[in-house]
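This report concerns only the one structure given below.
One protein chain omitted, others in place.
So, chain A:
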Amino acid sequence: MASSRRAIQGRLIAAFRTEAGERITDMADCLAQLDQSHDEALLEQLFRDIHSLKGAARAVSLSSIESLCQAWEGLLAAIRKGRLELNDDHIVLGRKAYQCLSQMLNDLDQPEPQSLPALCRSLRLAGDGRKEAAPPVADDAAAVPGDRSAVSAASHHPARIGGDSQLKVKADRFDQLIYIAESLHQSKLEAGQYLQMVEEAQGRFSEWHRMSQEIASARQRLDRGNESGDVQAVSTLVACTQRMETFLARWENHLNKLARQSRRMEHNVAAISDQVRQELQEILMLQCSEIVHGVPAMVHEIANATGKAVNLAISGESLHVDKRVLDSLKSPLHHLLRNAVDHGIETPEARRRAGKQDKGNISISFVHGNGGRFSLVVEDDGRGLDPGEIKTKALALGVIDREISEEMSNAEVAKLAFRSGLSTSSIITDLSGRGLGLAIVRDHIEALGGQVDVDSQPGQGCRFTFHLPTTLATYRALLVQVSGRSLAIPATHVERVLRLAPEALKSVEGRLNVRVGDAVLPAWRLRDVLSLPAPDTTRQSWVRVAVLQWGDVRFGLLVDEVEGDQEIVIKALGPLLARVPNVMAATQLGDGRIVPILHPQDLYQTACGTTSAPVAEQEQAGLREPPSILVAEDSVTSRGLIKTILESVGYRVETASDGREAWERLQEEPYTVLVSDIEMPRMDGFELTARIREHPDLAELPVVLVTALKSREDQEKGRQVGANAYIVKSSFDQGNLLEIVRQFV
């Protein structure tokens, strides 16, 4: 009994830490906002938080917390009931109570603060509508208003009290997950059944082992050349062959069945996996209000400490966004707010001089956007960024040169604040106070697939906008190949993919340009940007260009192959590779390959700095005429099909409807490869091949025979007449044909 009681006590304390952590954060927000407006709903919420914290403290026998809550609650109850009117004294008392509470919550084992009884008495007296004759509560160190260090000690990390982070999930979400888990269970049973089938099939191989022994001994007898034995051995072999045929037929049947069932199971499992992912993703969609928890208190606290007066407005926080996005958004948001209060908003005197209201305004808004994106806008009406200061620093660091700096607009200058070189410099450090620089803020946002934007009017204020995806779970990416490696580019930044004739690529002053519509964009070979080795031979008839775009920046990247776009799951690189140039994260493809996901903004910067600008000649050299292929085939359908397949990968294709026509064309014009049918009127494929091999100019022409015939003799004949490859139409598929043709171009 005693041990079970200790166990429950331990569990309750753990739960208490979490609950208290949430409530104390909430209280801080309410207090900060009550300071601005005496709103009834806020009062109600504060009351409820205190009331519930009291109940929770009681359940874990923390009587000093319980009694403080009790006294505070009494005061608020009197205000709620209309017996008292909320005044500034009440808020001051409330703040003291809050500080005392967070101090006690920070260390539950500490003895209660000495000021507690006096504070409780003040709260009770205030609740009765009386004020103390003597100066209220002997302020202990933690309760001096405006003392920055003390405030921080008591309340700076209220959320930390709440141990492990928890996620609140609507119960009915789980019903769906349970349903899915049940279908998964079904698939598990099926998988077990298939395993059994496969094992049974495996067992049948004992028959084959017996047979192979018989065959081996029959062969031995044949080898020894004993005549009477020969007859016996041959009849054994014949018998074995027959048995083997039945055995294999049975096996084929069996394999077909297994394949069919496996396909069905694959289908089911895929559906379940998709559902689970989708459900979990929806569970992970939280209201943006999650990240503004604690924000009003923080803003209030910094404002107090720096002698500013600030109104904070929050809007759109009911928007639902992926928890992982929100989590990573927290520190950038805090950073911006800190900047805004500390450096953006002026002191009341300065504001008055500038003809503004004493109280500065800061607004946080979450704005729903299109295509699964949203924006977080943090705006203040303070002094704005100083373009002169930024410019001076940027010049000093050599980030820009004087000529350019003269022409830069304020908006362009403001954007410089995000440059990493600048963020560590003194002016930006001044600008950002402490913690992360703006460059790191930008990195945070970009790692989420987002963009940052800043708009600053000197003297009027500053607006930061983060454009972000609402969900992270899956991500579309363009898979490309460069120098034999697969790489992924976030699809959100890929405007389009082009297959261009080499002429579309222009070289201007040693730099490449590509014409896209009416625009001429700068272009680089991705291989050069990433300093990858050039492949041995470039047999490219087309240039493949991915056009990347974000904000105003558009540029082309030349790649070797485009594998297509697909959904990928982002895997972070881990703390050891926190920041790898040009790489944002990695993903694992279905076939197990690990593919890096490129960082478009980084790529652009690296590309701009690529001194060895790709020269046109080098480029053109790799881009010779597309190989031309002659297809000889009498069936219109087959001819069309083969032509289409070959053209789809960029070959130039001409056709002939029989062997003779093909022969004539071959003499008129050079071709890289001939693809020919065997059975054709007038001249068949064998004859055509034979003639080609005898012709002095054409002898080296690669010939690929395609036929419906599936006979060994034909194949042998094809080889004899000098064909380079032989494809049976029944085994004919696109990949197969292309693969063979590629060997000869």
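Here is the rule we use: contacts are C-beta pairs under 8 Å (C-beta built on N, C-alpha and C of every residue); 3 or more make two chains touch, one makes a residue touch a chain; residues count from 1.
Here, contacts and distances are computed from a predicted model.
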Item to check | Among "Protein-glutamate methylesterase/protein-glutamine glutaminase", "Sugar ABC transporter permease", "Cytochrome c oxidase subunit 2" or "Acetolactate synthase", the UniProt name of the subunit that does not appear here | outcome: "Protein-glutamate methylesterase/protein-glutamine glutaminase"
Checklist outcome for this item: Of A:34, A:60, A:233 or A:325, the residue touching the omitted chain is A:60
Checklist outcome for this item: Across A:70, A:236, A:339 or A:707, the one contacting the chain not displayed is A:70
Checklist entry - At which residues does chain A meet the chain that is not included here? => result 4-5, 8-9, 11-12, 15-16, 18-19, 45, 47-48, 51-56, 58-61, 70, 73-74, 77, 81
